[in-house]
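Every protein chain but one is kept in place in this view of the complex.
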Amino acid sequence: MNVRLDRRAFLASSAAAATLPMPAIAQNKPIRIGLLTVKTGPLAQGGIQMEQGVTLFLKDRNNKIAGRPVELLIGDTGGNPAGTKTKAQELIERDQVDMIFGPLAAFELLAITDYVAAHKTPILSLAAAEDMSQRKPNPYFVRASGTSAQNMQPLADYAAKELKYKSVITISEDFAYGYEQMGGFQRVFEGAGGHVVKKLWPPLVTPDYTPYLAQLSGVDAVVQGFAGSNPLKFMKQYADAGVKLPVLGGGTAGDDALLKSFGDEAIGMISASAYTSDLDSPMNQHFVEGMVRDYGSTPGLYAAGLYINGLVAEAALEKLGGNTDDKDAVIKALRAVSLTDSPRGPFHFDHFGNVVGTVYIRRLERKTGKLVQTTIKSYPNTSQFWTFEEKWFLEQPVYSRDYPPLKS
Amino acid sequence: MTALEVRDLNKSFGGLRVTRTVNLSVAPGERRLIIGPNGAGKTTLFNLITGELRADSGSMMLFGQDLTREPARRRAHLGLARTYQIITLFPGETLLRNVTLSLLGLSRLRWNPIVRIDRQSELLTKAHAALARVGLGHLAERPVGQTSYGERRRVEIAMALAQSPRVLLLDEPFAGLSIDERRDVLTVINDIPRDVTIVMIEHDMDVALEFAERITVLHFGEVIVEGTRAEVVEHPRTKEIYLGE
Amino acid sequence: MNLWLILSINSVTLGGLLFLLSAGFSLIFGLMRIPNLTHGSMFMLGAYFGVTLIGWGFGFWLAALMAGLGVALFGGIVERFVLRRLVGNELAQVLVTLGLSFMVADVCLMQWGGDPISVDTPAGLVGSSKVFGMAFPTYRLAIIFIAVAIAAALWGMLDRTRLGAMIRAAVDDPAMARVVGIRVSHLFTFVFCLGAGLAGFAGVIGGPILSVYPGLDQDMLPLALVVVILGGSGSLLGSLVGSFVVGLLYNFGQAMFPELAYVVLFLPMLIVLVLRPRGLFGRAAP
Partner (left out) sequence: MNRAALAIALLLLATLPFWIGNSFYVNVATQMLIYAIFALGLNVLVGYAGLVTLGHAALFGVAAYAGATLINSGHGHIIVAIGACLATLAVAAIFAVLALRGTGLGFVMITVALGQIAWGIAYRWISLTNGDNGVSINARPAPFGLSLESAPALYWATLVVFLVAVVAMAIFVASPFGASLRGARDQPRRMTALGYNVWLIRFLAFLFSGFWSGVAGLLYLYYNQFVSPQTVALSASAEALLMVIAGGTGTLLGPIAGAILVIVMKDIASAYIERWNFVLGAIFVLIVVFMPEGLVPGVVRLCRRVIAARRPRAPMPVLGEESGE
């Protein structure tokens, strides 16, 4: 059994502490990390991987960071904003955690960002909402995974310059994450001379994509930005409908955690992601091995994101000598972290707390019977602003359903 | 002026004509009996008069006032009250509350969401009086569920009387009662003053004939015979379709 | 490429799948007058059973049948031990089926994890076939045939057998059916099992298109609801028509009014309910 220090385990150990004198606990107060994740409902897939990522990290460190034991407190948000708020209150007010990892979805993060900032609690989230590190920044926010568009901007560059595509149709879920991904793609693709012919937005819950698939024709490629289990459904129906156009995808669309679920229909998909399981670095190999060993699956963005959060926290706390009393110092140290080796390669943070790191363009292939991602190009030091000037970028509206508008 | 006037009333359910051009004219203060075999359309006629069913054609007047287009609830306000063959009370409530609801129906107080219903002394006095009138004053606080069938029949009548109706429709008020209970109910009905016109459906000929002044015989939705007690009893068609059986 | 023709044929495919899902829902609704809120869960449970059975080496079709039977058995247990105690109490049935759907969803999450699981299209039906000179996914065409075949079998059962006659009688007038000596309680169990089984079977059949994931239950339940409202409860023809209407609404609505995708689905349901408030449930009214 792997080491899991959740609240029940903690309660058990403190009950033991009540009967047996254990002075060590009193002397060495644990660092408390709150994990906001989703363990019930439709988003549970990503949430469970998040928990696996951080659990593996703590196991690798024997539950110790910067010389102090770590206590992981897990809150199940149920995948809804009100639940996230309640769990954030539980972690901050009752359990007084030193920092929060998570939550998963943008709407969860947006529900608590003001609250977390008011309580000066550092939060290391995976949620990709652009404005969290752009127009409405939270000074206690750190994001090692990236914005929605951060992977898509290099993907557009690759599509236009290397693949020489001239026209595409984009398709993504009808919510902010989808808009922001496709907005980023469109701005860069059109800047490089490409043309986005049509943008399709199926609702998040769409049992059948055929009405949309019927509209995919007359372009060089299709760009899809689905998340969760939707990429599976989409690729399957795409192949079944007999559409032959090449497919480009974002980070969640080609997430490595889906490799075990994809079939041959996904072969050839080119996706851009901040994490790729085929990255040949010692840290990543160690991480992938650990995930395969403990959970039997290739890790994707969610598990990697949380493992990386662990690394970030560790680097920062080591610099502070394990002292978490001054939250402003903690957030300062977190944002100053610069790692050369991590499962996603080297990265550091910009002044908004958003990651600047490598984006990998991968092709999905079948090798020795297994589906794998093969990196075909890397874009190192990619910022959320891509090659645009930050000031100009922030003056533009945030990417949305209709921005940038389609050119006729 | 007639108390209740029904002209050329028609009603069909699907293809089945349950009321065929029925005419009925009841004088003020009259005791009218409506008889007819099962399925003759007696209760349907009541439902049409009270507006619980919409007539396909025809018209109805209450003391010269046209009822035809009035919704059922308005007809109650115009002075029409009824009892049900299948007892229709508020099962979870006390007898007092049942009668109170009946009284409230015609009072503006029914819309009041603020005062306490059990502090309305005038209303309660009236309700107690209505129960006393049918001999149930002592059971006012008893829930309907704990009363006998005969008592419930009397509550039905008490509720109708509480509405101070000008025309009262009684739908088989003796159905299913024991001999003693019949006597009680008959006393109640006989005590109703003459300013209330009564139309009654009844199967029990012994009690009904004693009560009725004029009788209407319905058969397959049609008025076959109408007249005084003697006229109807003597009529050959009556004997043929009803008494002869 | 003719977009409208493609959309039409896709509508029919989705309609076929929805028919498998909602035929049982409609019978349960019509006969027992309960909105069975576990029906989406039955669909999902069937799909997960199918995944496991296929994993054990059973063929797709056999797995679909076995999953259907398994879910039917589960439905039978639910009916016998829970719903049976609550006959006539709609409120309690709503609550209990809702509670059960929570439980099923959580058990599935526990047992099969949060990852979406894809179901391979059965061999022989992979790829696309040419119809009217256009490529259509063969498996989708097969679903249409399955739906029609099951509709025919159900129709035969309801119309030609004694059991079917009893079900029809009980749907039309439960009180009368009891009077003439039909064991309505046995019918309830049978119909509930049948409905659950069909939903479970549909879950496996839908697997290659929809894949299986937590939340599948909540995606499917509203669709079944719309079908039954549009088509009328307790009527096989109604569910068939309703399924295809929903298939059309869904496909054309998504393509033509993407912003109003949900409104397009639920507005017709609302209109039918408002304009024919008793028309569809009228038989239940006193």
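Letters A, B and C mark the chains as written, and numbering starts fresh at 1 in each.
Here is the rule we use: a residue touches a chain if its C-beta (ideal position, glycine included) is under 8 Å from a C-beta of that chain, and two chains touch if they have at least 3 such contacts.
Model, not experiment: these values are computed from the prediction.
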| item | value |
| --- | --- |
| Displayed chains contacting the withheld chain | A, B, C |
| Sole contact to the chain not displayed, among B:14, B:64, B:92 or B:236 | B:92 |
| Residue among B:8, B:66 or B:118 that touches the chain left out of view | B:118 |
| Contact footprint on subunit A, counting only the chain that is left out | 7-8, 11, 39-41, 75-76, 78, 80-83, 85-86, 89-90, 93-94, 106-107, 110-111, 114-115, 129, 174-176, 203-204, 400-401 |
| Chain not shown, touching residues in subunit B | 50, 52, 71-74, 76-77, 81-82, 84, 88-94, 97, 100-102, 104-107, 109-118, 120, 141, 159, 163 |
| Residue ranges of subunit C at the interface with the undisplayed chain | 33, 35, 37, 82, 85-86, 89-92, 94-96, 98-103, 105-107, 110, 218, 222, 225, 229, 259-263, 265-267, 269-270, 273-274, 277-278, 280-281, 284-285 |
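Assume only the chains that are shown with their structure count from here on.
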| item | value |
| --- | --- |
| Leader among chain pairs (count of C-beta contacts) | A-C |
| CA centroid of subunit A to CA centroid of subunit B, Å | 75 |
| Gap in Å, rounded to a whole number, between the CA centres of subunit C and subunit B | 49 |
| Rounded Å distance between subunit A and subunit C, as computed from the means of their C-alpha atoms | 36 |
| Set of subunit B residues in contact with two or more other chains | none |
| Complex contact set, residues of subunit A against subunit C | 40-42, 44-49, 174, 200-203, 205-208, 210-212, 214-215, 217, 228-229, 232-233, 236-237, 240-242, 257-258, 260-263, 297 |
| Residues of subunit C defined as touching subunit A within the complex | 1, 3, 6-7, 10, 13-14, 105-106, 109, 113-118, 120-121, 127-128, 135-137, 139-140, 208-211, 213-215, 218-220, 223, 250-252, 254-255, 258, 261-262 |
